[in-house]
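Every protein chain but one is kept in place in this view of the complex.
== subunit A ==
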């Protein structure tokens, strides 16, 4: 089973959108369209490295203020307290919900970090045509795709608390700019992982021993 045929070798293209198998007829630089769903066909997604890096860097530029700036202000009887993402996790942990604190920590801190590290690793290794840990890198990409959107958790928590805690002078919650930056980070990293083409992992030199 070491010689599994790949679509490019057979002159075929699989449609990204509907999965239709099409023959890759070379018509100069004309854009091919899928006969079944009408989407444009590509052997690999276009400009993967440029788009992916651009989105990833933009996401990181948003990620810094998202973590440094407070995301939420709680005011109670004149006492004003600004919360960052990390202080929110610590508060949950200290005030008696360590389980939930771990979930929020994973969604808000681990998942974005994992996305930055995983996508950069994938982009660098694919650029080099490396055959290192291909199957694991393919799994890593699918993991990033699967859990990426859960980072939106903290954004929804801030939104819900803002809508609920409206007791005037007694207690009030307001969103602060950090939450906007965090929301943008999540959206940009989602676009970045969509722009990546996992088929690039398997391009380049074929490994002999696996």
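Just so we're on the same page, a contact is a pair of C-beta atoms (placed from the backbone, for glycine too) under 8 Å apart; a residue touches a chain by one contact, two chains touch by 3 or more; residues count from 1.
One rule holds for everything that comes next: contacts and distances are computed from a predicted model.
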{"item": "Hidden chain of the complex, named as in its UniProt record, picked from \"Paraquat-inducible protein A\", \"ABC transporter permease\", \"Glycine betaine/proline transport system ATP-binding protein\" or \"1,2-phenylacetyl-CoA epoxidase subunit B\"", "value": "\"Paraquat-inducible protein A\""}
{"item": "Contact with the hidden chain (one of A:32, A:123 or A:201)", "value": "A:201"}
{"item": "Touching residues on subunit A - with respect to the absent chain", "value": "1, 4-14, 16-23, 36-39, 76, 88, 91-92, 95, 97, 100, 103-104, 107, 134-135, 138-139, 141-142, 145, 148-150, 152-167, 170-171, 174-175, 177, 179-180, 183-184, 187, 190, 198-199, 201-202"}
